[in-house]
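Here you go, one structure.
Apart from one protein chain that is not included, each protein chain of the complex appears where it belongs.
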Amino acid sequence: MGKGRVEAFSDGVIAIIITIMVLEVKVPEGHDLAALTPLIPVMCAYVLSFIYVGIYWNNHHHMFHAVQKVNGAVLWANLHLLFWLSLLPAVTHWVGENHLAAWPMAMYGVVLFMSAMAYFILTRVLIREHGRESTIARAVGNDFKGKVSVVIYLAGIALAFFAPWGAAALYALAAGWWLVPDRRIEHLVEG
Amino acid sequence: MGKGRVEAFSDGVIAIIITIMVLEVKVPEGHDLAALTPLIPVMCAYVLSFIYVGIYWNNHHHMFHAVQKVNGAVLWANLHLLFWLSLLPAVTHWVGENHLAAWPMAMYGVVLFMSAMAYFILTRVLIREHGRESTIARAVGNDFKGKVSVVIYLAGIALAFFAPWGAAALYALAAGWWLVPDRRIEHLVEG
Amino acid sequence: MGKGRVEAFSDGVIAIIITIMVLEVKVPEGHDLAALTPLIPVMCAYVLSFIYVGIYWNNHHHMFHAVQKVNGAVLWANLHLLFWLSLLPAVTHWVGENHLAAWPMAMYGVVLFMSAMAYFILTRVLIREHGRESTIARAVGNDFKGKVSVVIYLAGIALAFFAPWGAAALYALAAGWWLVPDRRIEHLVEG
Partner (left out) sequence: MGKGRVEAFSDGVIAIIITIMVLEVKVPEGHDLAALTPLIPVMCAYVLSFIYVGIYWNNHHHMFHAVQKVNGAVLWANLHLLFWLSLLPAVTHWVGENHLAAWPMAMYGVVLFMSAMAYFILTRVLIREHGRESTIARAVGNDFKGKVSVVIYLAGIALAFFAPWGAAALYALAAGWWLVPDRRIEHLVEG
């Protein structure tokens, strides 16, 4: 079974997720500069979530480049990942509207954490399908970055109740780290 | 006439349906945990509908894998299926907002029932186009699962007026049954 | 220059148009059958518009099947068509909310009329690019159906101010006529 339609469907869902988030950037009531002030936290949350969705799309793009076949388990592991990513616009809006309060910030971390777990499950399902000696198994490797990220998200969730800004900083830090392209897979596929 | 664009268009519509449902998961007013409580039925309804749309996408994906040609009747039978699926976000929201009341729960079943009928019509149109000896005809077979599902949806609609939770349980049960990948087509296409 | 990306982009926009229309089917306030009554005209308008978008997608699909090359003029003629189709959800909602009042019904006809004109322009631009002896030129032919439709839409716009239901009937009539698949192109491409 071909992977083309899985990629196309994932691209469609991710494209919609990344774009509908901006629907929450509500037009201000007035028409002067002060009307834009309440938008600042909303915009910051939007930028961070945009980067996260971009990271997932890039990593998904890279990983599926090494995928050779898909089965029912892969389809559902992929839909499971898309489910958690689809909750990102809602928590992004909640964070932006509440000026980085504790619970919204913690829930944002929960969605990041569950998305990371769903991505991890997807890699395991793909490796089981392709075998331990496959390009994709070697490409994923021990997934150091993925594991550390999960710890960062958990730390962010805990920190949200004491210092929401600290949680925001942790999420931004992890995003910045992921922005560095995933050389592992890129090298293995090309080399 | 190629099937590629029919698949791409269906993927697009299904991707949008599955993603706009989450737009109804409205951000809570407050910023504490209590603000999330009214979201619980909304989230349950969202998860169930997400799974149903995922099932339709998976089955559509599998079935079109065995499709070799499309004509005008296939295009319209496919659009008819997409029409009923497009109503799922609206009934999902109605169910979630009304804590599983009778009429919303019954209407949810009606949309599931009509979607199942539309899918059945699509399989008949495809079989008529490909012939009774085609891969797709043998793959669909007597469609036992599809026929039982229709009965379950009808039972759910009736039950909704006496025990809405029972209807919800029936819908969830049918979804769980469908989550098992459709081995019939998978085997025939591969073998 | 290839036509693939033009088809993909058009599919994307049309998929979004056909799906966002249903966002206007607002969930009723109550949770009994009476709550669904105000939805009846909204649903009728949605069904008609869904069929119209489906017709445009089918015809676009058929026509581009015979297209061999695209240039800048084709891209813009295609975007022009998508522009008018993108206004269909807004007028659909206006018609549905106002129980078939005169002005909404007339504006609905204007959008249908302009979409038909845009489709006509697109066929002319494609024929100019491919030549009068091309498959696409012979397939479009004298476009009798397209020309009669334009007259029907104009009649509907005029009738909307005297008998809005008559206008609705005319629009539905034209849609029913188009539902018959466009055998002309289908035959020429296949034969």
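Worth a mention:
Just so it is clear, A, B and C label the chains in written order, and each chain counts residues from 1 on its own.
Quick note on the criterion: contacts are C-beta pairs under 8 Å (C-beta built on N, C-alpha and C of every residue); 3 or more make two chains touch, one makes a residue touch a chain.
Everything quoted here is computed from the prediction, not taken from an experiment.
Within the full complex, the residue among A:28, A:41, A:146 or A:166 touching the omitted chain is A:28. Not every partner is drawn; the one left out touches subunit A at residues 7-8, 11-12, 14-16, 18-20, 22-23, 25-28, 31-33, 35-36, 47, 50, 54, 57-58, 61-62, 65, 179, 181-182, 186, 189-190.
Interface residues of subunit C with the unshown chain, by the touch rule above, are 1-2, 5-6, 8-9, 12-13, 16-17, 20, 23, 71-73, 75-76, 79, 82-83, 86-87, 89-90, 93-94, 97-98, 101-104, 107.
Note that only the chains that are shown with their structure count from here on.
Rotation angle relating subunit B to subunit C: 90°, from a CA superposition, given to the nearest 5. Averaged C-alpha coordinates give centres for subunit B and subunit C that are 26 Å from one another. Centres computed as Cα averages put subunit A at a distance of 37 Å from subunit C.
Contact of a single residue of subunit A with at least two other chains is seen at positions 12.
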